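Of the protein chains in this complex, all but one are displayed in their positions.
Naming follows writing order (A and B), and every chain is counted from residue 1.
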Amino acid sequence: MTTAQAPALNVENLQVEFAVRGGRVQAVRGVSMAVQAGQTLAIVGESGCGKSVAMMSLLGLIPTPPGRVVAGSAQLQGRQLLGLPEQQLNRLRGAEIAMIFQDPMSALNPTMKIGDQIAETLRVHVGMPRREAWRRAVALLDRVGVPAAAERANQYPFEFSGGMLQRAMIAMSLACKPAVLIADEPTTALDVTIQNQVLDLMQELQREMGMAIVLITHDLGVVARMADQVAVMYAGQIVEYGSVEDIFARSAHPYTLGLKQAMPAVAGSGERLAAIAGSPPDLFAPPPGCGFCERCPYAMSICQRTGPQLLALDAGHSARCWLQHPQAAGQPAPVYRSEVQP
Amino acid sequence: MSEMAGRQSLDLQLSADDLAPLPRSAAVETVVRPSLSYWQGAWRQLRGNTRSMLSLLTILTLLVFCFVTPLFIDFDTSSQDLTQISQSPGLARRSLVVDTAPWGGVAAQYREAAPAAEVFARSRVDDLRLQEAPHTEFVRLAWSALPGAVSYRVYRHILEPSAATDLGLPLGETERRGQVWFEDRLKLKTRTYYYSVVAVSATGAESAYSTLAATPRHAISVLDAGLRGLVDSGDPEVAGTEVDLPRHLLGTDYLGRDLLARLVVGGQTSLFIGLAAPLICAVFAILYGGLSGYLGGRIDELLMRFADFVIALPFLLFMILIRVAMGIGPGQSGVVPLLVALVALGWPSAAKLVRGQVLQLREQPFIAAAQLLGAGPNYLIWRHMLPNVMGVVLVSLTFAIPSAIFTEAFLSFIGMGVAPPTPSWGAMCNDGVASFLSHPHELLLPAAFISVTVLAFNMLGDGLRDALDAKLRD
Partner (left out) sequence: MLVFILKRLLSGVITIWFIASATFLAMHAVPGDPLANPKAVSEEIRQNLASRYGLDQPLPKQYLVFMGNLLQGDFGISFTQKNRRVNDIIREHFPVSALLGVLALVIATAGGILWGALTAIYRDKWPDSLIMLLVVISISVPSFVFALLGQLAILKLNSWLGFSLLPVAGWGSLAHMWMPALVLGLGTMAYLTRLMRSSMLEVAAADYLRTARAKGLPGRRIFFRHQLRNAILPVVTVLGPAIAAITTGGFVVELVFAIPGLGRYFVQAVQQLDYTVIMGTTVFYGAFLVFMVLAVDILYGVIDPRIRLVGAGGE
C-alpha cells in the first residue's frame, strides 16, 4: 500500500472458526484487506464463502460460542477492534462502525416505531435528549428520501415497503456519522429498480459524509457500479484482490473468471451463461491444496498438493493461484498475467 | 499487504510434474450420501435422541406391564384382603396367628380409701403395662387401681401426648368398678401408639394421665387364618405360630385390594382410553381434514367453520356434559362414554392440521408433476398425500395421548370417569384421596404411573416432532 493516509479499516490475517460437533469449521482462513475513507471495498463471493462472517466478526456479531476469532487484527482508524471488551466495543458499534443487513424486513424490530429505532442510536451514543433525538431521526429519514418523514417516523416496520425500510436502515446506521459502513448484501432482498435507488443513495451519502464502505455482495453488477477496490473470496480466503478495473479487465484467478462468465451483463447477450461446476470444499476439513482446484478447469498437480499464496501481480493487484507463478507462465489459461514479472 | 507471503511462493521452484494438468477422477464429482426415505431419515434422527429412545422404552415397558403380564399372571383386582388394609408396599409379611377369644382381664387389688380431691387430681395410675405382646388384633393394657377411682378413661394417640387435652382418640371408659384393664381392638396398625389412662373419681373429677407406648406387630386371628387356608384352625396348637400372608408387592388400598393388580388392570383402562381415543380421532381427522383440504372451496370453508365451533366448546365441561348425557347403567365401566366424549371433542385440531398439510401439498410441484405424468387421484392420495400427512398426524397423536390420559384421570378423580369397581389410574387416585395423609402410597402410586406415562409420551412427541421437522427441512 502506497497511500500515505492510514486506512479507515485495516484487517490483517483474520481467522474465524466455528466449533461444531466433533471439530471446527474454519470459516475465515486468514483474510487481509484495507479500505480508505471515502472509498468502497466490495467483497464478492458465493454464499458460505465467509464474507459475511468475516465482517460480522469484526463487530463481535458472530454468536460466541460456537464462533471464535482465532487470530488476526482489525484496526478502525488505527484502533484495534478485535478482543475489545463488550462495553468498549459498544461505544464503537453504531457510532464509528455501522452495519446494514440483507433483509430490512427482519432486521428492524417489528414492535418499535421506526423513529424510535433511529433515535435510540443517537440517544445511546451521543446522549441526545429524547425530543432532539426524535427530531434528528425525522431529519435523517427525510435525508434518505423517505417521504413525509415526520409521519412515517411514527410508523412500524410492517407499514414500510422493503425499499423504504432499507432507507430507514441506512438512516439508522449513519445517524452517528460512522467512519466505516459495512453493508451486507444491502440490495439483495429488493426489487431491481429499488436496488438502484438504494445504491444511488449510498453513493450520495458516501460523498457527503466521506465514510468508507465495505460492500458485501455476490452481484458483480453491484460491484462494478459501486466499488473502488474488490476482494474476491472463496472458501474463507481472498483469492483475488485489486481495483475494480483489475478484477473486471484483468481477472487473474480462474474463480473470478468463472464468476464473470456466470454474470449476464458480462457474458453478453446470446452467449451461454456458464455456471461454475461443483461445490466449494468442506471447511470442516479444508483440503491441503487450493480450495478451488476440484472445480478449476486449469488445475495442475501442484494445486491439489499445496495451497498457493497471494501472489502480487501489479501494485495493489494480487491473486491466490499457481497460474501466476513465473514457471507456470506457459500454462494455457485465459487469466491475466502481469507483464512486470521478475 | 501480502507481498511478503507472495515472495515466498514465488521463490518456490515448480517441477514439470507440478505443472501437469490435474488428473480428474470421476469420484470427485459425485457426492456420496446415502439417500434415505422420509421415514428412515426421521427414524435415524429419533434414534440419535437419547431422551426419545428412553421414552419409547418406558412406553413399551408400560405396555408390556399392563397388557402382557396379565397373560401369565392372574391379577385379582377385586378380592379384599381385610387383614391387610392400606398396606404399604413391601415384601411378604409374616403374621402371628393369635387366639382372639374374649379377655377376662386382670384382678384389681383394692387399696385405701379415696384421698382428697386435690390429691386425686394430681395423682396418676401406676404400673400401666402391656398384658401381652401387642399385635394388630388386640392390645391389652392393665394398670394398678388408683384410690378413689370409679372408672378409667383410655385414650390412644399416634404422637406422644403433650398435655392432658392432647391425649388423642378416646377409646372408651371402663364400665365395671374395679376394672383395671382395657383391650384395644380398634383398627390397629403396625405403628407406634401412645396409650394414656386417666382415672375418674366418683364426683367425675379426672386424675393426671399415665402414658405407655406400644408398637403392635402384625397378627391374624386363628379363625381368619383358617378361612384363608393359611392354617388348620382345628389344630389347638396353631395359636402363637407364624404364617406368611399373601404378598402385596405394592401394598393394598383402603379396601385391602392388591394395588399391583389394580395398577396393571387400571393401566389397561387408562392406556386403552389414552391410545384408542386419539387413534380414532386421528383416523377421523385424516378423513375429515383430507376431504376438506382436497375438495377445497365452500365445502372446505363450511367443514372448517364447524371444526372451529367444536374447538370453541369448553373441553372439560363438555367432556362432563357428554358423559352425563350418555349416563352409565349398572355394571358398565364408563369407558365407552369417555371414549365417545374424547373423540367427539378431540378430532378438530388434528383435522385442521391435516387439512392445512393437504392444502400445502396440493400446491407442491411434485404433485403437479405426478399429475402431469398421469397419476390418478387414488395414486396421489396413497402415494403422496397420505405419507406426507402421516407425519403431522403422528406428532399430534403422540401429544394427544398424554392429554387423553390426563383427561381420564381428571374425570375419574372428580368421579365422572370410569365407574367403580373398574380400576383405572385416575379412579385409583380418587380412591386414594381419603387416606392420602395416612397412606400416601394409595394415591401416589397410580399418580406416578400417570405422570411417567404422560412424561414419556410428551418427550417422545418432542423428539418425533424434531425428527420429522428436521427431515422436512432437509
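Here, a residue touches a chain if its C-beta (ideal position, glycine included) is under 8 Å from a C-beta of that chain, and two chains touch if they have at least 3 such contacts.
Small disclaimer: the values here were computed from a predicted structure and weren't measured.
**Student:** Kindly name the visible chains that come into contact with the excluded chain.
**Tutor:** A, B
**Student:** Given the contact definition stated above, which residue among A:L9, A:L59 or A:A319 touches the chain not shown here?
**Tutor:** Only one listed residue reaches the unshown chain, and that is A:L59.
**Student:** Would you indicate which residue among B:A400, B:V454 or B:A467 is in contact with the undisplayed chain?
**Tutor:** Missing-chain contact among the listed residues: B:V454.
**Student:** In the full complex, which bits of chain A touch the chain not displayed? Write them out.
**Tutor:** For chain A, the residues touching the absent chain are 56, 59-61, 86-87, 89-95, 98-99, 101, 103, 106-112, 120-121, 124-125, 156, 158-159, 169, 172-173.
**Student:** Just checking the interface: what residues of chain B touch the absent partner chain?
**Tutor:** 309, 312-318, 320-322, 324-327, 402, 406, 409-410, 413-416, 426, 429, 433, 436-437, 440, 443-444, 447, 450-452, 454-455, 458-459
The rule we apply is simple: only the chains that are shown with their structure count from here on.
**Student:** When the C-alpha atoms of chain A and chain B are each averaged to a single point, how far apart are the two points in Å?
**Tutor:** 61
**Student:** Tell me, which parts of chain B touch chain A in their complex?
**Tutor:** Residue positions touching the partner: 1-3, 5-6, 8-10, 12-14, 17-23, 28-29, 31.
**Student:** Could you please specify the touching residues of chain A with respect to chain B in the complex?
**Tutor:** Against chain B, chain A makes touches at 1, 12, 32-34, 241, 277-279, 293-294, 296, 298-305, 308-312, 318, 322, 325-328, 331, 342.
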